[in-house]
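With one protein chain withheld, the remaining protein chains of the complex are depicted in position.
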Amino acid sequence: MTDTRSFVRGLGAAAAVLGTLAFVVGAPVRPPHTGRDTVVSAATRDALDERAIEQISASQLARWIRDGKAGLRVLDLRDSSAFETKHVPSAESFALTGLATVLPKPGETLVLYSDDDLRDAQATAWLAGVGHARVHVVRGGMSAWMTEVLSPIVQGDSAKAVGALSRYFGGVPSLVSPDADPRVTSGARDDGSKEVLEFVARRGC
Amino acid sequence: MIAREDVQRSYADPYLAGVALGLVLLASFVIAGRGLGASGAFATAAATTVRSVAPRVASTNSFLASHLDAGGLLRDWLVVEILGVMIGAWCSAALAGRLGVRVERGPHAGVSPRLWAAGAGGAVMGAGAVLARGCTSGQALTGGALLSVGAWLFIAAAFGAAYVVAYLTRGSWT
Partner (left out) sequence: MTAPLPLDVAGGTTPSLVVALGVGVAFGWCLERAGLGSAPKLMGQFTLRDMTVLKVMFSAIVTAMLGLFWLSWLGVVDLSRVAVPPTFIGPQIVGGVVFGAGMALAGLCPGTSCVAAATGRLDGLTVAAGFFAGVLVTGLAVPAMADFYESGTRGAFALPAALGVTQGTVTFVVVAGALTAFALSGRVERAMAARAARVRP
């Protein structure tokens, strides 16, 4: 009987220790490592194979920011110097190891971007493991933001909407590829972009 | 206090039994990716019964349809698990000398009132388990260990109500 009692006490002590350590580590996932030569863990790779990462386009993110989507939180995973140079409005700069401080909140939508698919994948696997319900990655990262939102090529029925979205973020929409037709893009800054769009409309495309 | 009926071996230490039960639950999570259950097996049995009498009713009722197993009753995970529960319980009781056909009841309750209360209580639990999507096994134990919000609400509500009803009927158990 006394053996059982002391064994049970030992189990209780073990539970207390493991529970306290759980509080210290926070999440039941080890923080992702940084560095280029890091090998993606088997668990991460499995997770990525099975749940294709929810990718969104840069213009989708732009629409969410403009429309004030509730619970939206944008995380920039590039290094802080790249963040200082340019970043998506409202984005917060996070290193991979800093993600442990991003706690899940009900109704929140996380959008990640960087210029590195591997980093996006590690961060997504980690955030999903910690209990974030909605995590999206911007397809193409920061460079997609530059080309799709800040200097998009407008054409067709969507020209007006794309141009307006771009100008909302201070971008410069161009009618065709800049190298193909410098004549049109040269007059396309800010107030000029309106003319571009009217030109598009006149041409009836 | 030590042994009420001397032929029977006393029960295991509750903490040891609990930790063993927790390890079984953990093994189920790790191997099968799901926890334990009991009411789901009854729901599948009920849905299968309805299908054999009125197939149209079973297939158009969202609750029953969701508990029908395409492979039949004995290909359903929870039904097989509950058959295992009965086998395991029988073996354990046989080894401990606890098998015996009788009606267990409080010191002040007769056999007939005890069986009426058992049947009625069971039926009321059935209604609760349908609404809550599970019982003490599938919600409280399984969902509790997975930190599900609904499971912890269920635990609080069920224990609270049980204390109230047990207080009102305390004469029959103590």
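To keep things simple, chains are lettered A and B as they appear, and every chain counts its residues starting from 1.
Simple rule for what comes next: contacts are C-beta pairs under 8 Å (C-beta built on N, C-alpha and C of every residue); 3 or more make two chains touch, one makes a residue touch a chain.
Source: prediction; values computed, not measured.
*Asks:* Based on the whole assembly, the unshown chain contacts which displayed chains?
*Replies:* Contacts of the omitted chain with visible chains: A, B.
*Asks:* List the residues of subunit B that touch the chain left out of this view.
*Replies:* 11-12, 14-15, 17-36, 38-39, 42-43, 45-47, 49-50, 57, 60-64, 67, 69-71, 75-78, 80-93, 96, 98-106, 114-115, 117-166, 169-170, 173-174
*Asks:* Can you list where subunit A touches the absent chain?
*Replies:* Residues 11-12, 15-16, 18-20, 22-30, 41-43, 46-47, 50-51, 103-106, 128-133 of subunit A touch the chain absent from view.
Note that in this section only the chains that are shown with their structure count from here on.
*Asks:* Go ahead and note the Å separation of the Cα centroids belonging to subunit A and subunit B.
*Replies:* Centres of subunit A and subunit B (C-alpha means) sit 45 Å apart.
*Asks:* What residues of subunit A sit close enough to touch subunit B in their complex?
*Replies:* Per the touch definition, subunit A meets subunit B at residues 4, 7-8, 11-12.
*Asks:* Could you pull out which subunit B residues touch subunit A in their complex?
*Replies:* My answer: residues 13, 15-16, 19.
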